[in-house]
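Okay, so here's the structure we're looking at.
Omission of a single protein chain aside, the complex is shown with its protein chains in their original locations.
Chain nomenclature is as follows: A and B, assigned in order of appearance, with residue numbering initiated at 1 for each chain independently.
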Amino acid sequence: MRWLLLAMLLIAPAAFAIDPLPFKDRAEEIRFQHLARELRCLVCQNQDLADSEADLAKDLRKQVFELMRAGKSDAEIKQYLVSRYNDFVLYDPPLKPGTWLLWFAPGALVLIGAGVLANILRRRSRQIPEEPETGEDW
Amino acid sequence: MLPELGQFALILALLLALVQCALPLYGAWRNNAALIALARPAVAGQCVFVVLAFGMLTYAFLVQDFSVAYVAQNSNTSLPWYYRFPAVWGAHEGSLLLWVLILNIWTVAVATLSRRLPDVLIARVLGVLGFVSFGFLLFTILTSNPFLRHLPALAEGNDLNPILQDPGLIMHPPMLYTGYVGFSVAFAFAIAALLGGELDVAWVRWARPWTNVAWAFLTFGITLGSWWAYYVLGWGGWWFWDPVENASFMPWLVGTALLHSQAVTEKRGSFRAWTLLLSIFAFSLSLLGTFLVRSGVLTSVHAFASDPRRGLFILVFLGTVVGGSLLIYALRAPKVAGGKPFNILSRETLLLINNLMFTCAAAMVLLGTLYPLIGDALGVGRISVGPPYFGFMFALLMIPVVALLPFGPLFRWATADWRATLRVLRPALVLACIATACAKFVAPDLPLRGLAGVAASLWVAIGIALYALKRWREAPAGRRYTPEMLGMIVAHFGVALFLAGVLITEATSIERDLRFAPQESQRIGGLDFAFRGVARVQGPNYLADEGTLEVRRDDRLIATLHPQKRQYAGQQMQSKSDIDPGVLRDVYVALGEAVGSDGAWSVRVYVKPFVRWIWLGGLLMMCGGFTAACDRRFRGSPVRTAETSAAVPDHPVELPA
Partner (left out) sequence: MSRLLPLLVFAALCGLLGFGIWWNTHHETNEVPSPLLGKTAPEFTLPLLYEPQKSLSRKDLLGRPYLLNVFGSWCPTCQDEHPFLMREGKSLGVRLIGLDWKDEPEAAKRWLQQFGNPYETIVADEDGHAGIDFGVYGAPETFLVDAQGVIRYKRIGMLTPDVIATELEPQIAAVSAGAAP
């Protein structure tokens, strides 16, 4: 697969990620930038669409721009790409059964941890020291 | 001839590492003074040979000996001499040798600076370090030998990746490695304590300065890496939550928890289990990071060439070291929670919350980084986890930490008077609110993140300043601030700067991709950018198109920027941006390509307010770490166990089995 990527990078004309597009106003530009940063470049798989220099990235940026102009919402644009390229194209993992673990485990860990600690703390503090300690506070 | 010497030196080092590991550990177990005494000489011997091996490799690079395959793959006759030295660690084999070298330097430091520690303990510490070194040397010799020859010698080598031909490369990996390899010392102390069945906590006092220094280096390494990525990669980003970045961030998070936990264990005798486990986890995450970067299990722009054989070796090593230590922990950890008791409202509780949140943050980063793998394992398809996930979750987890930060130093041990503390902190709260309101008034478009940045950073900064002030007023002159306390103040102030930098930059950065016609001027972020054309420029090993942009504020010339697009000898192109750095804002320009035939070019312009505060914050945290390590209490006379502040648990509490 590496040769495929290399092929794309070396033979295709280096289409730099710098891509002035004819935005009608600043708000549109900002919206585009946010979107491009949430989409993964499938060729250079560790870059987002905004920074990737691959030819395909340039095409996809143009596509996203055209979809924006056509009045599609962010969700619709993402859906457009996902239905062609798979969820993998999104940097923000969608919430679906396959990603519940991802989205909820950290919170669950905090809650469980807090619970365990609270329990231990309560038990410990049954031996409350008489007064705040004097002497070196540090 | 010399590369073969290097190879031979590695083998000798391996044997000495084996000696360093096996004999002192056995000797400590059997109380055999002769074997125990072998530790330090073995350390010295091993270090000599590792330095020799590293020296041979470096020499091969300096003289450009292309008969050594690794040299041929990573340098080229047009590589300037000053980049030949860092090219040594530019790829897998060499960077591994650097890892081993740095481990040896730490080990020698521990062996030298620990004369006052009990011999049995030191024998165990050096023995554990020897085991780690043995594993890495074995890995190097068996799967990643940098001295392999390519005969007949090539006339010309490949080029070094142009992104790596940069002063940042000279500093970033060595500093980063010094950091995460340094956690092996805390790890070794923890294992030594477990093996020795130490019930008291003297060992924590001795482990603390080493941990602080390692943490400081890691902070520096990460900060450098972030700054380097910012100006080299050309896209204005400073953190990408790339798997390899995460691999260095996870040990940092656990290391931060460890620092704080060690403080509690040393002074109060509590949190022993936390301190032991965090010591093991910090280094385990360093090893895990090594695995992730070199095994090819995750795709990353940063990763070295992957090889399942190497991956398997590191995995087995990881399993042995970490699995072994967790087994030792399961068998030998204190069954009874010791230390002085404390109330629910106390500094101990705050630090417990700190431990919990940082550990959960590290777990979250691990989960997100490994999730694509989990997705494959569970068969739920290709899952992609990126900055939107990490940034969001991390911020969420840090909210309690930031909110509670100023309370930490002000709460007392065991029982805290929260009312009094709130009284002390009231000015911080008030000022933070006022400043946030002003910010909203002055910049109504400021997103929530920016306001949060103002509020959080002021809350933390003023909070810590109020503590410093209180201490100044209440403590007797001459004993106002110990280095440890000073380190804490500086580091926490660094956190405030960091918060301000991150949140304000994210909220207010401007990025524009623009087409500039010759002599055209455009206005971005309150500044006028005038394009003065592009010229061809010759560098030592590249040919570049160099653009000129003049930046003005109200007709006053602030900066002239020269972004380049370079073409290197090896056909690689690199966009070299130019930056006008400033304390309050950076102006950043990258050259795109020629558009049309009238001399117009596409250019990307960034105006990034407060971005330098991110690294300033990191640097302050690093300074805090170094300062704290200098505390006299760590360098005092050999402490007999009865003298430590937390010798015997006063009120033992049964831990759940």
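Operating definition for what follows: a residue touches a chain if its C-beta (ideal position, glycine included) is under 8 Å from a C-beta of that chain, and two chains touch if they have at least 3 such contacts.
Here the structure is a predicted model, which is why all the values come from computation and not from measurement.
Have a look at B:L137, B:V322 or B:L503 and name the one touching the chain we're not showing.
The missing chain is touched by B:V322.
Looking beyond the chains shown, say which of B:G237, B:G311 or B:G391 touches the absent one.
Per the contact definition at the top, the residue touching the missing chain is B:G311.
Would you mind spotting which of B:R30, B:R115, B:R382 or B:R553 touches the chain that isn't drawn?
Candidates B:R30, B:R115, B:R382 or B:R553; residue touching the omitted chain: B:R382.
Touching the hidden chain in the full complex, which residues of chain A are there? Just list them.
Interface residues of chain A facing the absent chain: 1-5, 7-8, 11-12, 42-43, 45, 55-56, 59-60, 63, 82-89.
List the chain B residues touching the unshown chain?
277, 280, 284, 291, 295-299, 306, 308, 311-312, 315, 318-319, 322-323, 326-327, 329-330, 333, 370, 373-374, 376-377, 381-382, 655-657
Simple rule for what comes next: only the chains that are shown with their structure count from here on.
Touching chain A in the complex: which residues of chain B?
Residue positions touching the partner: 233, 235, 237, 240, 242, 299-301, 337, 340-344, 349, 352-353, 356-357, 359-360, 363-364, 367-368, 371, 374-375, 378, 380-389, 393, 397, 412-417, 482, 484-485, 511-515, 571, 573, 575, 590-593, 595, 602-604, 651, 653, 655.
Mind pulling up the chain A residues that touch chain B in the complex?
It comes out as residues 10, 14-21, 29, 33, 37-38, 40, 44-48, 50-51, 86-93, 97-99, 101-102, 105-106, 109-110, 113-114, 117, 120-125, 127-129, 131-133, 137-138.
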